[in-house]
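Here the structure comes first, spelled out in structure tokens, and everything after it is commentary.
All protein chains but one are shown at their positions in the complex.
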Amino acid sequence: MNRRKLTIAVTGLNNIDSPGPGVPVIRGLRESDEFDLRIIGLAYENLEPGIYLHDVVDKSYLLPLPSAGIESLFERIEYINSIENIDVIIPNFDAELFPMIKLEPRLAEIGIKCFLPTLEQFEERHKANLPEYGKKYNVKVPESTAINSYSELKKLSEEFEFPMLVKGKYYEAYTAYNEEQAGMYFNKLANKWGLPVIIQEFVTGTEVNVIALGDGKGNTIAAVPMRKQYITDKGKAWGGITLDDKKMLELTEHIMKSTKWRGGMELEIIKTKKNEYYIIEINPRIPAWVYLAVGAGQNIPEALVKLALGIETKPYESYQVGKMFIRYSWDHICDIQEFEKLTTFGEL
Amino acid sequence: MEKLKYERPIINKINLGIPNKFGTKPKFEPITQIDGVPVQILAEKFGSPVMVISEKKIKETYKEAKRAFTTRYPKVQFAWSYKTNYLDAVCRIFHKMGSWAEVVSGFEYDKALSNGMPGNQIIFNGPDKSLKDLEKAVINKSYIHIDHFDELYDLIEIAEKLDEKPKVAIRINMNTGIYPIWDKFGFNLENGDAWNAINKIMISGKLDLVGLHTHIGTFINTVEPYGVATTKLMDLVIRINEKFHTLIKYIDLGGGFASTNTLRGSYLQGSDTCPSFDAYAEAITNSIINSGMDIENLPMLILESGRALIDEAGSIVGSVIANKRLADGRRSMIIDVGVNILFTAFWYDHLINPGQSFSYNSEETTIYGPLCMNIDCIRPNMQFPVLKKGDLIVISKIGAYNMTQWMQFITMRPNVVLIDLQGQTHVIRQNETLETITSLELIPDYLKS
Partner (left out) sequence: MKIKSNLAISESGFVFDPETGDSFTLNFTGKDILNQINQGISLNDIQKNILEKYDVESDSLEMNFYDFISMLKHFNILHENE
């Protein structure tokens, strides 16, 4: 079969103990029957493992940090595009979504497609806006408040019971068991990710997740529910299994339909003992465990590329229940010359 | 043989995991001129540091704001917020373009009069208006925005005494979903104070209630709260019309629009996150148009934007005093611009660029001002190219609040220079001298000898 040639750029090559989704996304893409791909890795840090895995990426480039501003990011992508002629970019970090959404029309002008949520969709599912989101779309969410100062935290500790969750604007969450801990985490997260910091009620139950892909018109193109079987001390899944849970799929379809979500998504859900489903977080992108969905029969990265290119994409209707993933780490060996090339020239 | 271009020798340790070089493009561009005037000349002619205001940028920004609002809603009036920058030349640029004056003290009120503003184009805000101020404003037929009940009663008395019917608005504070709620000012909407004040005014018959005013906060980075505030004001306009058959002539949404500066503690750049005038205008005007008020009776919209209109028009040209190594090997650079003239350094990560071409390599640098105080830090930590003593730097987007909140401390305040549309420079505030300061001082006789 003659496969269509494409160049896809992917970020999030930080396949470390708290992994980015880049490498599993690429593995999914590499298994595509329809496309013959050249993969460009885009990295922010010089030790992102994906950069050095030459069977994963064909070439890598360093990008300026999101905090350098949209203009530097666009200039860098423009430069990379002048060499590589990129068809689609798949950004995989939360923190880069805001600039990428803003850049989407300008990227389209230079021939690069993305498939991202709209700014409104992106903003309204934000951790800080979760309570309103719950009301608007009629889904259960835990109590939460966004705070901008330490003094607000003091006031809040009277309203909220401990333990409480303290969450960073983009990443990281900690469970605080007393006021001192909450204060410590507040400062840590505010310094790292900026304000606000989110204080969330601690709902007890089993954490379950859904990976999904929306076509922007209300259709669910792909959806696979999973339960983490083993969680590392960083709260990341080290093993997981696909579930047969109709209610989770219904909840996902309800959200996709009512928000007309465009792009990849991960729902983090707590299923309580009373069989209630609380959405604790909505990640506006493909999660790192995407390769489980690929293994269970839904190649979400491939479907996302098709949507980005405007190719008609039929919803996946089934997946294999009981498929498991067990994450493993792997010591990749390379020479310092590769590192030198990357750090001095910004590409490898 | 021609000599090679010199670059200061640099060695940087590669921080593992932390990106540093992105390729061959420099991260910084030098700012060598402002509106065609070389920064070198500005520094030579007017000293370093020197504050510079671009008339071109003021006009561009004002026109952009005006376009955004007037293309969506026909009745729009801007009023220049004096406290943001009350240098007379700056005020007059705004007045010439059609801005009224928005003042918050007797001092600012007199300044507006001296800038040729007719009384009926001055909006008098703020919690501190003396009886004398109020009388003057009543006689001049200015718009007085009542802040509290004490002021309301004062005005009723003055109206009787002068046999005038003062034109008033009330300032209202409300919950628009942002924090903190600015409840220091005006009457609260949710607890009924605002409605109570309106009733007192209407029933007194002594005051002419022409407007409703709110000012929801400062540096508001999202537009939705403005939509909420406008809807709440419009609901009141309708309620007043229903109960008293009185048409409110204007609603005043105050200011608070963000500028493109980056707030400290913000991960993303201000220029990326700052809403456009179009976005603010869309939120505000939609709420007016979609209110239940009939079209021909819709009120005028007044805006008191300050920061968003002037911040980008101001720059400081300064120079490097010294470079130092801190104990931990980090570089620090001392410049001649301190927090006493750059107050906004406390809440912005100000944009700083070299004022001449420079070597591409940069280092993690702490930038300090010249004052003998540890808090005199302009940027705690930024990647900055290595500059030499005497090299120029340009700090951009400093037009708002610095020229009003600055203080004379340890050194004298510098010249402020306006660059007009033809690229001519004009000193609009002279640098202070020893005499400026001592002329106000008196020495008791016994200390004279």
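Observations, loosely collected:
Letters A and B name the chains as they come in the text, with residue numbers starting at 1 for each one.
Going forward, contacts are C-beta pairs under 8 Å (C-beta built on N, C-alpha and C of every residue); 3 or more make two chains touch, one makes a residue touch a chain.
All values reported here derive from a predicted model rather than from experimental measurement.
In the complete complex, the residue from B:P9, B:G36 or B:P444 that touches the missing chain is B:P9. Only one residue in the set B:N140, B:N175, B:N286 or B:N323 touches the chain that does not appear here, and it is B:N323. The chain that is not drawn here is touched, among residues B:K45, B:K96 or B:K388, by B:K388.
Although one chain is not displayed, its contacts with subunit A can still be listed: residues 336, 339-340, 343-345. For subunit B, the residues touching the chain absent from view are 3-14, 20-21, 323, 325, 329, 359-361, 388-389.
What we mean here is this: only the chains that are shown with their structure count from here on.
In whole angstrom, the spacing between the mean C-alpha positions of subunit A and subunit B is 38. Taken together, the subunit A residues at the contact with subunit B in this complex read 43-47, 61-72, 75-76, 79, 95, 98-99, 102, 148, 152, 169-170, 190-191, 193-195, 343-347. Taken together, the subunit B residues at the contact with subunit A in this complex read 14, 16-25, 27, 179, 265-269, 271-273.
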